[in-house]
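This report concerns only the one structure given below.
Note that one protein chain is taken out, while the other chains of the complex remain in position.
Think of it as A, B and C in the order they're written, each chain with its own count starting at 1.
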Amino acid sequence: MHLQTLPWIILFLPLLAAVVITLFTQRDRKTSATLSISAIVIGFVLTVIFIKANSFNPEVKEVSLNWLDIGPLQAEFGLRLDALSLMMLLVVTGVGSAIHIYSWGYMHEDRCFSRFFASLSLFTFSMLGIVMANNFLQMFISWELVGVSSYLLIGFWYEKASAADAAKKAFITNRLGDFGFMLGILIVWAALGSLNFGKLEAGLADNPAALGSLATLGGLLVFCGAMGKSAQFPLHVWLPDAMEGPTPVSALIHAATMVAAGVYMLSRTFFIYTPEALQVIAWIGGCTALLAALVAVQQNDIKRILAYSTLSQLGYMVMAVGLAAPEAGMFHLTTHAFFKALLFLGAGSVIHAMHHEQDIWRMGGLCKKMPVTYWTFMVGTMALAGVWPLSGFFSKDAILAAAWHHSMPLFIIGVGVAALTTFYMFRLVFVAFLGGERSHEVGHAHESPWVMTWPLRILAVFSIVGGVIGVEALFGGMLHPGGEHPHGLAAQLVYPFKHAPVAALSGLAAFGIGLFAAWTLYARAKEDPLPARIGTLSRWMRDRFYFDELYEATVIKVHDATAAVVDWFDRWLIGFAAVRGSAGATSLFGNVLRFIQSGSLQAYAFLLVLGVAVILFFVLGR
Amino acid sequence: MSILTSILGLPLLAAVGLAFVPRDYRFVMRLVALGATAASALLAVLLFLKFPGAGVNADGYRFVQQIPWVESLGISYYVGVDGINLGLVLMGAIVAFAAACCSWNINMREKEFYVLLLVMSGGILGAFASLDLFFFYFFHELALIPTFIMIGVWGHGERKNLATFQITLYLSIGALIALVGLILLYVQSGANTFSIPALTRHIQENPMAPGSQNLIFPMLLFGFGILVSLWPFHSWAPLGYGSAPTATAMLHAGVLKKFGLYGLIRVALPLMPEAAHGWMQFLAWLCLGNILWCGFTAMRQRDLNLLIGNSSVAHMGFIFLGIASLNLIGVTGAVLVMIAHGFLAALTFGLSGYIRQQTGTLEMSELGGLLRKLPFVGAALVMAAMAGCGLPGFANFAGEVSVFFGAWQNEALRVVMVFAVWGALVIGAVYMLRAVRAVLHGPVADKWNDVSDATNAWRKLPFALLLASLLAFGFFPRLLSEKIKPDAEKIVMMVNAARPLTPALSAAEADSEEAHAAARSRDTATEGN
Amino acid sequence: MNVLILKHEITLLLLALGVMLADLWLPPERKRGLGYLASAGVGAILICSLLTSVPESPFAFRQMYVLDGMALFFKRFFLVATILVLLMAVEFSDRIQAGISEYYSLILFASAGMMFAASANDFALLFVALELITVTFYVLVSFQRGRATSLEAGVKYLIIGALSSAFMVFGIAFIFGTSGSFNFGDIAAKLASPEAGLVNNKLFLFGLLFLLVGLGFKIAAVPFQIWAPDVYQGAPTPTTAFLAVGSKAAGMVLLMRVLFVAVPEVTAQWWKLLVVISALTILYGNLCALPQTNIKRLLGYSSISHAGYLLLGIAAATTAGQSAVLYYLSGYLFTVLAAFVVIVLVLRDTGAEEISSLAGLHQRSPLLAAAMTISMVSLAGIPPLAGFFGKLLLIKSALVVGAEHQSFYWLVGIAVVGVVISLAYYLGVVRAIYWGGEAAEKSAVTLSLPATLTVAACLVGILFIGIYPNPLMKAAEAAVLSFK
Partner (left out) sequence: MNVGLEHYLVVSAVLFALGLLGVVTRRNILVIYMSLELMLNAANLALVAFSRFNNNLDGQVMVFFIITVAAAEVAVGLALIVALYRRRQTTHVEDLNLLKH
């Protein structure tokens, strides 16, 4: 049984839900939510059924329809079903389901409840599209759709100026990346004559030089797309701002899906990158990881901390791909999806309880008020920090191991970031959950309803076991065939220490250092002690290294200035001088000319005679 | 009688009929206008559905009808469709109906308005259905003149008068240059016929002299170019559209403007292939003017209609780029964008017209937060903006992406392409989102408390119809592309059968010749598969 | 000789005399209606002319007079024009203090002159026919004796007209002196024979140029256009209309006969002169019309520009060009008359002739507003109206020649520029009608049935010629054949 239609159903159910909600059930909140949630839950169930039936390695790997074919442009609409996409499918629908269910509780009071679920479903559809795409163009299409649905979700509270601006910023920044992505696709297509991943891979395998001189450039351009979606330096600025959206959205975008799309795409198209391109990718990933971790240390908004943490982890993943270890990147992506979704939903639970207060310095002592949230959050934190045997340890270790093998500087950065991660996460936990109440809102806080806590519990379980359920082997088998991959629970538990002990131990050491630093600084802090200690650096970190300001001063200014200049020329040179000028000159000429008609009869007679004379001269005079 | 004659004749007939309806019978007038355009749109849908099965004549056209008109000059009323104009006729008919629907707020001189609207609709459809150069031009002008008068009489804004004069004179210059070019083509081809198929056949056997080609082609290029607001001849468009009544802007920006592009594809390329090769590199750079220049200008607009007008000019750049690529993908993509942009432009102008009617202004600094008050119209505007910045799912994307692939295939255009993609993906997004941000997002001001959404089904219908068309062709572009492809291929073959004759225009021409050859062989190779 | 060959002219003259005599017996209040009678009579002649075909021996009076296809075409043209002008004159009669029946009969006399001009095959007949027209027009122009502008226009027309007549006569004298004949056929034969050397005879060419002054005056081509705006503005409106249509067409037919029948060799030599004159005429007319505020003066300038377009067809010197001229003139006939009828009907109460006084016309009379708009648009040359197809033919004929003489491309370019400029001022009139400002006068315009029919006839003519050109095209082509 191949169940070939199942993937189609999985893909289109959310779209159907979005359409039905938009067209018919806008007013009926309950039906809307039910539709949207059941679409993704059914999707999850069907995915499980499909994997059960076909395992992660179906016989038929592709099903496709013809979407557009014009001569050499053969654009299919197809689904590629292999381990990579199926695992990703599982993650997206699984984590997505949890977030959808959670949203029911979180968004319950919002008046645009139906719209929210419609957007959420649209987003799910787009994301599934990226996951299952079997060709570049379809991936680009879903890519764009993800962009727009994230625009709709981030700007969900569009009446708030900051939300509307953040949505715009996210979309446009993504578009900058997509610009490169499109060009990359064009280069690849022009050189290899196909868009289909399978055919491209086969083509490149046949003739590795097929991309010619543009190979590195093409790869890097495709990577640009990933930079936008996965918020890699220097296109990372949109992600923290995107926190303006409702928290489930942040969870969905930052945890499992949108930002992961970039890494997923890199893994999917791993075959086109040349070593040079990979090097650039790795360094960009490393820089992002470091930079974001540093910034996260000095943020006070709970969601922003998580946002920068996401950035930092994405940096890890991208670095992994750059280090020619896409399986490690995907592994981390998967585990990260679990614990980061968990963290965001936990943060959402906190925010919900705190009546939309997001400053951690106004929280404190929440562990008693919200035990479920606290403990699940703690699990997430530990997983993120890389505590053995939680999922984060294994995936992060895989990346550190890859770095150990390939590049010492990146390894050092990686370990440093790991320490920073532990530091800022525990800073968050110490300040927000432990200690005394820092504001009276904490007094009113209480645990969230079951629709919100159950997703937390489920995600917490996955955050714990995610590292040892065979994900790594699965990705490894596909993306890194021939390499050794651990099988069996026990083997997986100890694999890191056998495979690359230095990396594993460094990771654990980093955790220790980070925890210790956080404990010393924040366990009993009333206010942040860091600014006093490191001064300027702290300010730089808090102000996100002034990247927004930098863009404001460069990219945006350049565009605005160009637009102003062009507009000026358009208005005055073309519109006024050339167009209306010539009209004006004509009319002026007419006005002058008509004074020949002086009204004087004698002048008329004279002119007539003059005319005759001129004609006589020219016709006969020569 | 061909179904095409009914499609274009119904609005014209209704216009004549309306002239005899007493002016107090407003309801009757509206009914006649709606009925005629609706019938014409339905017939166009029928035409579209029946197209693959209909009989083809020797020249590859279907649903043809030919009536001799002026024998001594070889003018005949000759209508017919192939893949290239089929979609345009469909799009024109649907937009005409939508425009008629959007005219409910006209409350002075309805009679004249509806007569002109119907004449315009009939003229537009006639221009696209005609296979005779004379009628092709004739119908276009028939549609153009009502545009001017409608802007003058029912237009709005302080600069209405300037807008009317500017658009009239500017477009007339373009139309006349094109006319002179067409007549010259007729004269110098020596075929003594205005029939496009006959002319094409004649020229395939007796190609035009290089001198003639180089004389006529620029005339058509710039004549048609002015009509399509090719940079730098675009400044009529934003102001004109900004001042035009809703229906007029919808019909003109959506449909009538495509006339010049259609003319380039149908007439200029196949009949003057050598000159086409020589000029295309130049055209490609000009179309960057549209995409970037007008995109940047759009970013600076303070009035929503001006912004949309500039963006519509910018979109024309993609169509030109598709044409300039001179290959199957590019030309097919260009036709796709033409159709898609038709729906889109009509939609955006319809929506902005609605907003203006409700708020009395389109100054973006005055507006804001309207999505709360106008959930339907606002959502439609968001979708339109998204379609405008090339979001997949809308027909524009299918077209633009084909244009990109087509233009990229032509190696001479790659530098241009880099900028074009920038314009499409980044600049387009910037100004479109800026408009959404300014008009729909943000807090809603108290003064807009009375603004009401389109609740009535009739009010929603035009927008829903246009959106549905955009989405239908966006999801299933093959509905169009499969029909366009064979005929686009014929044109591309005719163009590429000739060698370029003025390499002076581009240094890269020598390189690109190989590319052409490669592209051609690839074309034919895939054709073989 | 068959005198019946002149039956149209003779009947027309009798009709003119009849109208004059009827004035003696008719009570004053009935005199106005005489115009209807006159136009009915002209209508009868028109029908008669439609039934007439070219006789086997088309000549009369020692080949002075010819009734060929061209003559017949123009006779019908003039008869149609006369009918419409007479109907217009009836509507205008309130503003003519005395002698309305004389006004009618003078129109008929002028019309007879034009019909003779259509048939002129000899410089003597040319001169006499032209003078018949001109002298009649002196009176017609100054017919509103109470109005100073009418008188001034009359005097200006008189002096400049007489001056150009003098040039023409002097020219004819030299043509006669060098060629030894007045007859077009004889002169053509002499020109064709190389031993006579007439083509290079400077005196002959000098005479010919002087002759062209007279004809140029009639059609108001640069540099002989100078009188036109003043006279158009000052003259009573029906006279202006008749000047614009009849007098200009008479000049055109004579010009064509002279250039293509009498001196084809010289014409072939002088194409450059014609191109230059045509270009200047187009530009001058259109540019000067741009700032005008008086509608009649504007039409005066516009009529100059149309003379330029017509000359474009003549400069091409091909049968296509000639038939284009005929076609264009026919369209121009209905178009211009429609405009003047509207002017007569709208402005007869106020007497104001400013463009701005058309304001609010769309409310006062939608029919007249539409008629004026259509007329303006047709004059600009835009489909589906008469002016378009005419311009198309003219441009086409010029472009054909362009392959040989590049200057024609420039000429076409200038014509295009002219059309665009003209659009600006024609649109100005449309603006005044529809959105130009507040109307001073708000009452509805009352239209009599004949007036409505006149307007309708003009509109039908404009649309028919514009939309279905075939019949007129065939007629024009047939008429031009008589030049071969």
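Keep in mind that, in the parts below, a contact is a pair of C-beta atoms (placed from the backbone, for glycine too) under 8 Å apart; a residue touches a chain by one contact, two chains touch by 3 or more.
On a predicted model such as this, the values are computed, not experimentally measured, just so you know.
Considering the intact complex, the chain excluded from display touches A, C.
From the options C:159, C:196, C:273 or C:352, the residue with contact to the chain not on display is C:159.
In the complete assembly, the contact with the undisplayed chain comes from C:142, out of C:142, C:278 or C:482. When the full complex is taken into account, the listed residue touching the unshown chain is C:172, out of C:6, C:19, C:96 or C:172.
Chain A residues in contact with the hidden partner, per the touch definition given at the top, are 594-595, 597-602, 605-606, 609. In the full complex, the hidden chain is touched by chain C at residues 123-124, 127-128, 131, 134-135, 138-139, 142, 145-146, 148-149, 151-156, 158-159, 162-163, 165-167, 169-170, 172-174, 176-177, 180-182, 229-231, 233-234, 297.
Here is the rule we go by: only the chains that are shown with their structure count from here on.
Both chain A and chain C are touched by B.
Nearest to the global CA centroid, when each chain is reduced to the mean of its CA atoms, is chain B.
Between chain A and chain C, the centres computed from C-alpha atoms are 76 Å apart. Centre-to-centre separation of chain B and chain C, using mean CA positions: 42 Å.
Annotation: 36 Å between the Cα-based centres of chain A and chain B. Each of the following residues of chain C touches two or more other chains: 424. Counting partner chains per residue, chain A shows two or more touched chains at residues 583. Remark: chain A residues 22, 26, 66-75, 137, 140-142, 144-145, 148, 151-152, 155, 158-159, 161, 164-165, 167-168, 171-172, 175-176, 178-179, 182-183, 186, 189-190, 193, 559-560, 562-564, 566-567, 570, 574-575, 578-580, 583 touch chain B in the complex. Per the touch definition, chain C reaches chain A in the complex via residues 155-156, 159-160, 163-164, 167, 202, 205-206, 209-210, 213, 217, 222-224, 226-227, 229-230, 270, 273, 284, 286-292, 421, 424. Interface residues of chain C facing chain B in the complex, by the touch rule stated above, are 362, 366, 373, 377, 380, 382-384, 388, 392, 395-396, 399-400, 402-403, 412-413, 416, 419-420, 423-424, 427, 430-431, 434-435, 468-470, 473-474, 477.
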